[in-house]
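Every protein chain of the complex appears in place save one, which is left out.
Residue numbering begins at 1 within each chain, and the chains themselves are lettered A and B in the order written.
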Amino acid sequence: MKNRKIIALLLAVLMIASFAACKTDSGDTTTPTDKPINSIEPAKVWPEIPAGTVLQFWHAMGGANGDALQLVVDKFNAENTFGITVEATYQGGYGDLHTKIVASLQGGDIPNIAQAYANNIMVYLDSEAIVPLDEYIFDSQVGVEDFNDIVQGYREENSNYPDGMFYSLPFNKSTEVLYYNETFFDANNLTVPTTWDELAEVSMAASNILGKPAFGYDSLSNLFITWSQQAGSGYTNNNGDVLFNTPEAREALQFFIDGIEGGYFRTAGEDRYMSGPFNDENAVMFIGSTSGSAYIGSDTFEWNAAQVPFGKEKKVIQQGSNMFMLKSNEAEQLATFEFMKFLMAPENTILWAMNSGYLPVRMSARELPDYVAFVESGVNPTKDIGTSYDGSWYIYDPVFKESYSVRQAVDTAVEEAATGVKTVDQAITDAAASLE
Amino acid sequence: MKTVSKIIIYILLAAGAIVMLFPFFWMITGSLKTYSEITASPIVWWPKVVQWNNYATALDYAPFDKYFVNTVLVSTISTLCVLVTSIFAAFAFSRLKFKGRDLIFSILLATLMIPSQILIITNYVTVAVRMHLMDTMLALIIPYTASIFYIYLLREFFNQIPEQLYLAAKVDGTSDWRYLWKIMVPNSKNALITIGLFSFIASWNSYIWPLLVTNTDTKRVLSIGLKYFSGEAGTDYHLLMAAGTIVIMPLLIIYLFLRRYIMEGVTRAGIKG
Partner (left out) sequence: MFEPKWKTTLKALLYLSPALIIIATFVIYPMFRSVWISFFKDYNIFKHTGTGFGLDNYKEVLTDGRFILALKNTSIYTIVVVPISMALALVTAVLLNNKMKGMKFFETLYFLPYITNLIAIGLAFQFIFNSTYGVLNKVLGVFGIDTIMWLNDPKYSLPALIIFGIWSGLAFKIVVFLAGIQGINKQYYQAARIDGTSRWRTFTKITMPLLSPMIFYIGIISFIGALKTYVQVVGLYGNNPGPADTAMTIVYYVYDKFYGANEPPIAAAASVILFLIILIFTFIQLKISKKRVQY
């Protein structure tokens, strides 16, 4: 008799104790370790997406990239269980698309989702029609699976807005690689450079053989931004402060100018893109975007890609644009998010990468068998190199409205120094001064 | 005319023609090359193998057939409107002596001094938002139905017709309307065709406005199609040249057709009836 009472009491105590424990547990959520503080709880009630929902997607992908996009869009339209149809409309190049978005945000027809550079998205925020995606991303029901699998640099860039919210998600990302003429290198016993010193050395040797500058860099602003940070300098920050007026930045630019004056480095100049001279074997190495690989090719030599040479620090630029959501009704917004999730899902992001000039947005995607096979087929060496960079090496332009002006100022500085109009020191000083 | 002068004239004109023609020649040969041939250095003048397939490939990039119909429609209608508004306005400036004529003309002339890039966003709001004409043919046409550029030119042509005719007609009791349509317009066929041609070409090649006010392929125009060949890291020049050649062919045909008509419509002595 007594035992039963004790057992009953123990059970009661146990029950009360577990209730108490449960209560404290409900405040705990199992979420990724670097989830931002501003997530929403408790769990939101999501609306039903009505079948037959049509979403408008404005993009700037022409040519082969446009076909690749349509491929993924068609897949979504066929596979999604919500009955959503996405209509993707080409709106010209990035500049034209930006003009169109700016215009339509003034009261016209806005799409559900569009593509833009982060600093332009920043401008759109003034319209109060851009939807912050945090409550979608981190929701337990509709959220993104394994969000941390998305490349670190991409996650950082897309939340680099003033309030730290995710106003965009990565879409067509690219980076820079070193393109080189493998046939030429083999024939002349040259090794692929991995450091600045090696780059200068190999360029000098190659230039002597060629009789003209052997190495070029497509984007002069990237050159400045990347190499000065590789040398340890800063560039800028979200307040637009000039952080590149440093000895390290001068060191980086001087390295390039020494090459120009020494006749072993060049800019794209009147050829506009290095791909032209490279294809004609008037240059045998250049640093350019992975999205330009479609324009490389020749019947007379084999080309290959390698990681860009590094200075003191390993830094490489992250480029391309992102996708963002515009306000509509709750159901359409959720539908849009489902589409965004689809685009970022491993099997879809590699489908996109394999058919376009861009890279998969997830780290794990690089290991997927289809992608591995694709890389091994060697049809596009940049895909391999592009995904070989560690996520922490990526640098991107901090997001603020005037970031374009900063980039422009350093681009001008490089041009002025490269054409001999100013010395390296003067060019950088003037660039810094122009931004005050 | 002396033979020597004739030869000199031919030589000069031929030299000038070569210079003027060169880009056209470059476009056509470029449309028949491969991508690497177009960007090759040193220069490749003629394609090793003529790439007729560039044309087929280019046409696949965008629904050029739909775009063609739209472009013809929009260009024709806006040109007709331009002619009407220009005829009326040029007549007023040329023959009617009214208060504020110079002032109004100056104000209108001032409208040419504004870079159009600044105006389009506001015009978009006017047309697409206020007038609710987004994605319609009307939106493509309306802003371009009048311009002082053409009015001014037509005024100068109207002024070439002697004022005595007008004064005589007034004495006879002819109304302005009759005079305009019975005398001035028939005697300005040359000018009107020229203006119509310029307006048509401008409308045919315009790009940024159609891009802003249309979303669907069923309303878009040829110039938008040409944009499909430019990408982030380069341009498919060979295909762009092919598409570009296709796009200007109708203009060339129209010009050749009108050229003969203009020659026939050369101004007579100016005395009628």
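Here, a contact is a pair of C-beta atoms (placed from the backbone, for glycine too) under 8 Å apart; a residue touches a chain by one contact, two chains touch by 3 or more.
These numbers were taken from a predicted model, which means no experiment stands behind them.
Partner chains of the missing chain, restricted to those shown and counted over the full complex, are A, B. Looking at B:L21, B:V69 or B:L138, the residue that reaches the missing chain in the full complex is B:L21.
Of the candidate positions B:L13, B:V50, B:V69 or B:L138, contact with the unshown chain belongs to B:L13. Within the complete assembly, B:L252 is the residue of B:V50, B:V69, B:L138 or B:L252 that touches the hidden chain.
Across B:V69, B:L109 or B:L138, the residue that sits in touch with the chain not pictured is B:L109.
Within the entire complex, the positions of chain A that touch the omitted partner chain are 95, 98-99, 102, 105-106, 119-120, 123-124, 126-129, 269-270, 272, 401-402, 404-405, 408, 412, 415-416, 419, 421, 434.
Of the residues in chain B, those that touch the hidden partner chain are 1, 6, 9-10, 12-13, 16-17, 19-24, 26-27, 30, 38, 41-43, 84-86, 88-89, 91-92, 96-101, 104, 106-115, 117-119, 121-123, 126, 142-143, 145-149, 151-153, 156-157, 159-160, 162-163, 170, 176, 190-191, 194, 198, 201, 205, 226, 235, 237, 240-241, 244, 247-248, 251-252, 255-256, 259-260, 262-263, 266-267, 269-270.
Heads up, the rule we're going with is that only the chains that are shown with their structure count from here on.
Per-chain Cα centroids separate chain A from chain B by 42 Å. On chain A, the positions that touch chain B within their shared complex are 56, 62-66, 89-94, 96, 99-100, 102-104, 106-109, 174, 218, 271, 273, 275-277, 279-280, 282, 288-289, 291-292, 294-295, 297-299, 357. Partner chain A is touched in their complex by these residues of chain B: 35-36, 39-41, 61-62, 120-121, 124-125, 128-129, 134-135, 208, 211-212, 215-216, 224, 227-234, 236.
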